[in-house]
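Each remark here refers to the structure printed beneath this line.
Apart from one protein chain that is not included, each protein chain of the complex appears where it belongs.
Read from first to last, the chains carry the letters A and B; within each, the first residue is number 1.
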Amino acid sequence: MKFHRTADSYTQGARTMPGEFYTSPDIFVEEQERIFARVWNAVGRASAIARPGDYVLRDVAGESIMLVRDKGGALRAHFNVCRHRGTRLCTEPSGHLETIQCPYHAWTYGTDGRLIGAPHMQQVEGFNRAEFSLHAAAVAEHEGFVFVNIDRHPASFADGFAPMLERLTRYRIGALTVGHRVVYDVHANWKLVFQNYSECLHCPVIHPELAAVLPYQSGENDLVAGPFLGGSMEITPPNESATLSGRACGPLVNPALGDAARGRAFYYSLMPNMLVSIHPDYVNYYLITPIAVNRTMVESEWLFPEADEASTNRQDAIAFWDVTNRQDWDIVARSQLGIQSRRYEPGPYSPRESIPAAWDREYLKMMGRD
Amino acid sequence: MKFHRTADSYTQGARTMPGEFYTSPDIFVEEQERIFARVWNAVGRASAIARPGDYVLRDVAGESIMLVRDKGGALRAHFNVCRHRGTRLCTEPSGHLETIQCPYHAWTYGTDGRLIGAPHMQQVEGFNRAEFSLHAAAVAEHEGFVFVNIDRHPASFADGFAPMLERLTRYRIGALTVGHRVVYDVHANWKLVFQNYSECLHCPVIHPELAAVLPYQSGENDLVAGPFLGGSMEITPPNESATLSGRACGPLVNPALGDAARGRAFYYSLMPNMLVSIHPDYVNYYLITPIAVNRTMVESEWLFPEADEASTNRQDAIAFWDVTNRQDWDIVARSQLGIQSRRYEPGPYSPRESIPAAWDREYLKMMGRD
Partner (left out) sequence: MKFHRTADSYTQGARTMPGEFYTSPDIFVEEQERIFARVWNAVGRASAIARPGDYVLRDVAGESIMLVRDKGGALRAHFNVCRHRGTRLCTEPSGHLETIQCPYHAWTYGTDGRLIGAPHMQQVEGFNRAEFSLHAAAVAEHEGFVFVNIDRHPASFADGFAPMLERLTRYRIGALTVGHRVVYDVHANWKLVFQNYSECLHCPVIHPELAAVLPYQSGENDLVAGPFLGGSMEITPPNESATLSGRACGPLVNPALGDAARGRAFYYSLMPNMLVSIHPDYVNYYLITPIAVNRTMVESEWLFPEADEASTNRQDAIAFWDVTNRQDWDIVARSQLGIQSRRYEPGPYSPRESIPAAWDREYLKMMGRD
């Protein structure tokens, strides 16, 4: 992997976005249609639906999606809507099922979405079951992460995800398991969460503990344009990882990691709804769901390699980020409040904010504002 | 009374309505103006205001209406709005009064709505009390049920209600008294409540207890088009009524009921806000008030003939429907959720859903969409 230093010239003249992008309900709706309903959204870990018949419910662009492992072992993403009278088929967030039966009039579907039973419909002239399969969304998997695209004509996942492939592979993230989960309710626009993740200029002010481990001036960005952005920071010796104690919280995610990878932590934002933080000994990631112009749900999971408990201290990594995250949610909520002012106007980004500036550019392009 | 079997051909090709009718706030407002503010709404039982001076407050199309029995014994429906500065005259849900006095500046009206006192207004040149009576809504009574129409030019009640007259008369509903009342908060559009009431195809799935007493295939509809819809179901012998035990919960509503009427239960929906369920031994009815696109208030009362307590078991009828109702509110709330999906589209009605299909047609006609 080749690292490029961010060119200082890149942000000369760049400014934050106009306030309406953070306050307008019309733009909120437009984002759902232009971005979330068109592109690949991360929806969590495939391990949650390991066996045929397992399912979880996930929201994508406001749609309830049943993510099911079908009887053939394939991943399926069904719209959670009966084709008869529109009833939501399933309301339990996760479970196991043999068939998908609507609780209203008993229309019944296979795990693959095909309609297999519909009482009294045989009396309707010309009724053809094959026309009433559950509506399907596209689904893809990479390194244990599952992605869904609800567009009727989804773009290729492999093409779009290419820039991330090599960056994730050497960490063997597919072999890691979920060790902790927190859901945060953030009182700010979802874009402020991305921008906050994308720079560490605020770290000495907001996160004094973190700044001691990961010096904000050590950032080296290796993805500086497009939907995926980010790079790495140095883990200051003698610290071994981003933990409260500074020590590794367990074995390496991949024992074959080289020295360079052991001394750095990687932080990537993946448009439109994912943040991935990769450390030598653990990975944590975030799914970002816009709820309203000033409200965002953030689901966070910590992934660890298998190890016996005596040799690990996972809480050391969990607490480090839980504290840091809450500091970030506080400050973005304050940004939201200020940006709502009539007098807010785009302010100047510094060279240390080149990634937020690049993120804004990509967002505006997706919104057709470039 | 002549019964017509529903023609199966009637629903060939019929589909549920587009999603916007269940989700659009604009259509919600339009329904209030085009339907509820123009037609006769049921508002409850006349027995609640038996004596001159008795009143109850009722909401019709979002309007607070004072339903008053005036000093001459006539029913009156006054808009609850002072003609001086618009103050709501009355906020207690029911009571008894000699005159209607505004609590702000003491403008005073008779129970018939005429202004009889207005301090200092005699100093205003040309002020004429007779021009400032309370605004009146039209009011009608049938078999103890009261109906209100807030349109400035209301259609004739007698003409509109004609199809129901003979159907209710033989049950002597006017002589029944209220034995129980429940108010339900339903998380679904009001039209889903009507559609749910209008078919029993869902009964074997949702209401196994009910289906044992009232076989869904026994339905015979006798009102299959227009604002009033419905018909009867067979009470399976040896059951005597729709109760938990299957036994009658008391004497017949009318001892002169013929054998045919004793063996059937009748279910009618009355556009725009009433459902009436008639059993040999009791009647229960529902008033449907839309609160929001996805919220509906349902007020339910059970009516019984006078009888000594030892010979009755009213709870047997009350619990039967209270359980059934709650099962229905659960399923319509799930329909509401699914219909909100981008991918929801009108689905095919089966021959067993001819009444919902007819109800939709009447609704669309009233909305000017036919």
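The rule we apply is simple: a contact is a pair of C-beta atoms (placed from the backbone, for glycine too) under 8 Å apart; a residue touches a chain by one contact, two chains touch by 3 or more.
These numbers were taken from a predicted model, which means no experiment stands behind them.
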Among B:87, B:218 or B:254, residue touching the chain not depicted: B:87
Contacting the left-out chain in the complete assembly, out of A:19, A:62, A:119 or A:251: A:19
Contacts of chain A with the absent chain, listed as residue ranges: 8, 11-12, 16, 19, 195, 201-202, 204-206, 331, 334-335, 337-339, 341-344, 347-348, 350-352
Residues of chain B (touch criterion as defined above) contacting the omitted chain: 37, 61-64, 79-89, 91, 103-106, 118-121, 123-125, 127, 132, 135, 150
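Here, only the chains that are shown with their structure count from here on.
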Chain A and chain B, separation of their C-alpha mean positions in angstrom: 48
